[in-house]
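Heads up, one of the protein chains got dropped from this complex, but the rest are sitting where they should.
Each chain gets a letter, A, B, C, D, E, F and G, in the order it is written, and its residues are counted from 1.
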Amino acid sequence: MTEEIIIAGFGGQGVLSMGKILAYSGVMQNKEVSWMPSYGPEMRGGTANVTVIVSDERISSPILNAYDTAILLNQQSMDKFEKTVKPGGLLIYDPNGISRHPERKDINIYSIEAADEAAKAGFSKIFNMIVLGGFLKLKPLVAPEFLHKGLEKSLPARHHNLIPENEKAVELGKNILKPVQIVN
Amino acid sequence: MTEEIIIAGFGGQGVLSMGKILAYSGVMQNKEVSWMPSYGPEMRGGTANVTVIVSDERISSPILNAYDTAILLNQQSMDKFEKTVKPGGLLIYDPNGISRHPERKDINIYSIEAADEAAKAGFSKIFNMIVLGGFLKLKPLVAPEFLHKGLEKSLPARHHNLIPENEKAVELGKNILKPVQIVN
Amino acid sequence: MEELFAKPEIRKPENIVYKKTDLMVDRPLSYCPGCGHGTVHRILMEVIEEMDIQGDTIGVSPVGCSVLAYDFLDIDMLGAAHGRAPALATAIKRLWPHRFVFTYQGDGDLAAIGTAETIHACNRGENITIIFINNGIYGMTGGQMAPTTLPGMRSSTSPYGRDVLTMGYPLKMTELVAQLPGTHYVTRQSVHTPGNARKTKKAIRKAFDIQKEKKGVGWIEVVSNCNSGWKMTPVQANKWMEDNMFPFYPLGDIKVDGKLIEVAK
Amino acid sequence: MEELFAKPEIRKPENIVYKKTDLMVDRPLSYCPGCGHGTVHRILMEVIEEMDIQGDTIGVSPVGCSVLAYDFLDIDMLGAAHGRAPALATAIKRLWPHRFVFTYQGDGDLAAIGTAETIHACNRGENITIIFINNGIYGMTGGQMAPTTLPGMRSSTSPYGRDVLTMGYPLKMTELVAQLPGTHYVTRQSVHTPGNARKTKKAIRKAFDIQKEKKGVGWIEVVSNCNSGWKMTPVQANKWMEDNMFPFYPLGDIKVDGKLIEVAK
Amino acid sequence: MAKIKGDIVINTERCKGCEVCIAACPFGVIAMSKEVNSKGYHYAMKVNDECTGCTNCAIVCPDGVITVYRAKVTTE
Amino acid sequence: MAKIKGDIVINTERCKGCEVCIAACPFGVIAMSKEVNSKGYHYAMKVNDECTGCTNCAIVCPDGVITVYRAKVTTE
Amino acid sequence: MGELRLMKGNEAVAEAAIRAGCDGYFGYPITPQSEVMEYLMAEKPYDRTGMVVLQAESEVASINMIYGAAGTGKKVITSSSSPGISLMQEGISYMAGAELPAVIVNVVRGGPGLGTIQPSQADYFQAVKGGGHGDYKLIVLAPASVQEMCDHVKLGFDLAFKYRTPVMLLSDGAVGQMMEKVVLFDQIPRRTDEEVIAQCPWAATGKLKNRDHIIITSLDLDPAGQERVNLKLQAKYKKIEENEIMYEEIHCEDAEYLFVAFGLSARICQKATDLARAKGIKVGLFRPITLFPFPVQQIASTIKRVKGVLVVEMNAGQMIEDVKLSVGLNVKIEHFGRFGGIIPSPDEVVRALEQKIIGG
Partner (left out) sequence: MGELRLMKGNEAVAEAAIRAGCDGYFGYPITPQSEVMEYLMAEKPYDRTGMVVLQAESEVASINMIYGAAGTGKKVITSSSSPGISLMQEGISYMAGAELPAVIVNVVRGGPGLGTIQPSQADYFQAVKGGGHGDYKLIVLAPASVQEMCDHVKLGFDLAFKYRTPVMLLSDGAVGQMMEKVVLFDQIPRRTDEEVIAQCPWAATGKLKNRDHIIITSLDLDPAGQERVNLKLQAKYKKIEENEIMYEEIHCEDAEYLFVAFGLSARICQKATDLARAKGIKVGLFRPITLFPFPVQQIASTIKRVKGVLVVEMNAGQMIEDVKLSVGLNVKIEHFGRFGGIIPSPDEVVRALEQKIIGG
């Protein structure tokens, strides 16, 4: 099993930490992982993305040009990464703020209205966990107990009280994920 | 014609400027010249030497390991450079302060008591010009008028009043040079 | 985005009393919301506009958040290596004595790696203007401790607060260079309130004016915020700055007309 | 070399009142006749001998005429790159806090290329001793202008005299570092007379003593001659130094026990 | 009676919502919008008629997005 | 009467003839030799009996070539 | 087995330094490696092991602090990225000349100049041929994973002390910034001062009664002496070449074509190897792990068996010179590079192989 994922959006949306939780959970499950972020000042207010690979084998390149899954959270990311999904692969996006919806015909596409839900909950920090939930519904890479451990590892201790909230958000994400196009 | 000369002694004996005068005079006579000093702190109170080449042709190496003439003005220089005189070549030395006189059998050797003469004259600065005189007697590389010009070029203007004195010292040198061994 | 309180009768070109100067390039600044760099940029360009020296000015930007200053200031500029802006400015001014030459530098740039270049340009009395943005931190690289970081202040390389015994004391470069005979005008200002911003503008103007008189360095320190590095909102940051930075870095002129101002230690 | 005035009755081992310390390596010094470097070397070693810390001392020599100091001082030493001795000393002292660590630096080394390292070691309050030989010139490289060269003074790179307008002002590093909270004891001395040499010895002793108290930098500037660079005899040079250097670089303590001494400007 | 009246125009697309202008206005003229601009920032907006055109807000705005107008207007 | 008397020994081979010691001696005990040592330097030498062993000369000698002796000697 | 962690490459360097019993870190912030010092500061290594961490005023100061500390026998490390490493060149040359052990980490970014903060391999020449003045070599290790970032710190210290030479880790922004699983080696105790004195008799630790005073220097004004210093250095480099070469071969047994790549490029080539083999192209990967000593013989004997070689680097062609010097010009050796912070993708590497080597 190898899963190659790109997560991309605005800085501040929690893109990097979503990837981190995936990676941590992978480690807990004894898998090989790599987490490769974009970094530096271009992240300040700009875009952020992270490549996460979870695999049973030694990982070769941590940098890819084709992905099993793309999780795209703003228009720029859609423009840049829609084309990088492998045929038959998966694209998940939040339609909020998206002006041009995905057009590929050869991939599975799901939408998730995470921004709206997070705003409704009045707690924007859980946005990324909602999205993560959606992804995990389709690709249950991470067993719930490992998700918990992953959260513990990736959140600073002073935020551990928020873990239950985060786990709830993951569940919420699983529920609100909507299929847009299924090719296989 | 190519004449390859090493002049070596204590710092302060005027070794470098003796070489400079030869070089300047050579330029005046439209010859190719090179003047390659030892340099740096090892000169401070230590030894100093300069390689002067005067030639009708383009000069290849400014650094040599065999010389037509060696002018050696202290024991260290004698120890270092006696062996570098080409067979049949010339060695001139001031016996003052020399504990081991030259031993080569295949070269021409002259001595010149320049230090004594300079002390007698009460003007130690002309020491090197006396030695130069001795050399020029044997190898008249420099015509008197060019020597004058060479002195003008190599002495700072404020010392030009000393030129006659220097020229006299050259003449003196010619007179006091003593053959020690002649092989050709 | 309909506007509720628009006053079309006032909003006429002839009534404009303040407008961003055209000497600012029309593009969004790369700075974080509320960052003082932007304010200083604009004030600086206002001075250059007022003096009508856009074509006669050569600026030197540093390595730091303001590395891209040259993208925003519509004048000819050079980006220096980290800390070396005063060396560039020295050479430029000496070869173009009729140009106005300034450096724009952060505290890491000017007071850490660039200490020697700063001290020596000031000591030589180069006829340049040095604008020194002191935000007590390395903004650009993600909030590391700067030489100017306050005692006890947290940063990514002093996560438990600056311990002066192991990390040294905050360095008052402005007071130091004021000691040098080569500086003519040395002042410390801020831009977080309208009053302070106006004073800073006067200070920059003064520093540019003395370039004409060839009397040595004009130096303006601007104590500024780095809300990202300090991990505060801009408004919090400005308050924190008043409460914590100003007592240590008091505002005001330090040297005028080549003479130190007498102040209590 | 028969001696006319020998006093065999006095010349007995038990009557020795002064003898070059054994902590000086028994070889001729590489310095020019009359150069103050030799005197400071010996005094320094006397202090180390008196404190009995030969085995506990690590010295750092600079690039300059005293680059070979390590050949003469019988203690473990490191030769630093030009100007960087305070950086070496910082690291050494932090990793060997119970060793006595000092730097020995010339004015070119400490006040030109090494300005940043000097200022920052002082600002961090490293528990080291800095011995700063100010001869107003680059001795080693053949007499070029130093940051400390006096106005009007000739050197091989200021052959018509130092012109402060183009070459800058002589830099008083000692006064500057005294401003920094990290320095505890800052003094300026000389070694050209017996009295001055004895005072310098006391000053060095004091600076070493405060290393034990971990209170910050102890700094001794020694205004010294460079008769080769100045193109004078040693005796002339010492006279010239008194007449010209001392008015500009006045001798005496500048900071004691962490407090600036009040003096007229 | 002639009175000095002011107005401001905010380039809301360039506003970064730092709120520095709010603190600078002596008359509480400015507040933050609920909406965000395309960069995701809440932006400053005029919320009353008290502006005197004093320019305080504009001079402290780090992004220089405020233009200030002032005129004598005859009231009554 | 007991009097303090001094003596100095100069390592003439190491002396560089800088004359700094001469200026330092309060009793004119030292002067320069006519001869030179093997390095070519005129060297310092004792020229009278006035030495008190005050160590001045030794402490200023850059090359540390002077050793100083002092003793109480009983005269008359 | 040691402790398992998910870490950034930069963090792995820091943690490995602590665990290797390192005595001190001296550095200056620069992207993309500032996490090294940040991690150390957060970890309070002084409390953990007594390790000193100091933020210096510049890279020039950092390297000279390293020089000073190393000269006293202490185990010290610094890290920086390209422009900062350039500033260290004088100090590095001094350390090589004075034969001082230390680890220097370069997390390379795109150049020249201020360039960009994105990953690059354009400092190969600087690291391998000597960016400083004079005839010297660094041992250069090229970690390609977070695990190697960790392990090479330990290895680096071992080699540094074995040969009394500075060792450089030539990494890049991607390897520094990415997180991977890493198995940490167990804490090696810091040596006591007494152990340092005993194990480093060459170091300036304070003069012992029974030995001469020690001088750490790179100066010998006498050229004959300086030539002896150089001959000694050259002899040491020869020994290193004989003993310390490290490399890795992947799918080379049956390969008809070969990628040669180091560090991150090798990771990308590994993926490219898979992609190419899926297309039926029999390609292998030769990865030098030590860049100096370069695996001259090893690379030559592998290359002898293939039809063509593509050297893939994130630069304009640097290591390719050492590949050519290993095997001569009679083999088809081409370069594929992306640079200025651009990372080549595995598929463009395959395309380059097809165009430049197989088709070309």
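By our rule, a contact is a pair of C-beta atoms (placed from the backbone, for glycine too) under 8 Å apart; a residue touches a chain by one contact, two chains touch by 3 or more.
Please read these numbers as outputs of a predicted model, since none were measured by experiment.
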| item | value |
| --- | --- |
| Among G:Pro29, G:Pro101, G:Gly131 or G:Pro288, the residue in touch with the chain that has been omitted | G:Gly131 |
| Contacting the left-out chain in the complete assembly, out of C:Arg99, C:Arg198, C:Lys215 or C:Lys239 | C:Arg99 |
| Options D:Ser156, D:Thr193 or D:Gln236, residue touching the unrepresented chain | D:Ser156 |
| Sole residue of C:Glu3, C:Asp71 or C:Glu242 that reaches the chain not shown, by the stated touch rule | C:Asp71 |
| Residue of G:Ala56, G:Ala122 or G:Val312 in touch with the missing chain, whole complex considered | G:Ala122 |
| Candidate in contact with the missing chain, chosen from D:Gly34, D:Gly79 or D:Pro234 | D:Gly79 |
| Missing-chain contacts mapped onto chain C | 25, 54-58, 60, 67, 70-71, 73-81, 84, 87-92, 94-96, 99, 116-117, 120 |
| Chain D residues that touch the omitted chain in the full complex | 63, 67, 79, 81-83, 108, 112-113, 115, 138, 140-142, 144-145, 147, 156-160, 166-167 |
| Contact set of chain G toward the excluded chain (per top definition) | 60, 82-83, 85-87, 89-90, 93-98, 108, 110-118, 120, 122-123, 125-126, 129-136, 217-230, 233-234, 315-316, 318, 321, 324-325, 327-330, 338-342 |
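Please note the rule applied: only the chains that are shown with their structure count from here on.
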| item | value |
| --- | --- |
| Distance from chain G to chain E - Cα centre to Cα centre, in angstrom | 56 |
| Cα-centroid distance, chain A relative to chain E, in whole angstrom | 40 |
| Multi-partner residues of chain C (at least 2 other chains) | 32, 112-113, 115, 140, 147, 167 |
| Two or more partner chains touched - positions in chain F | 39 |
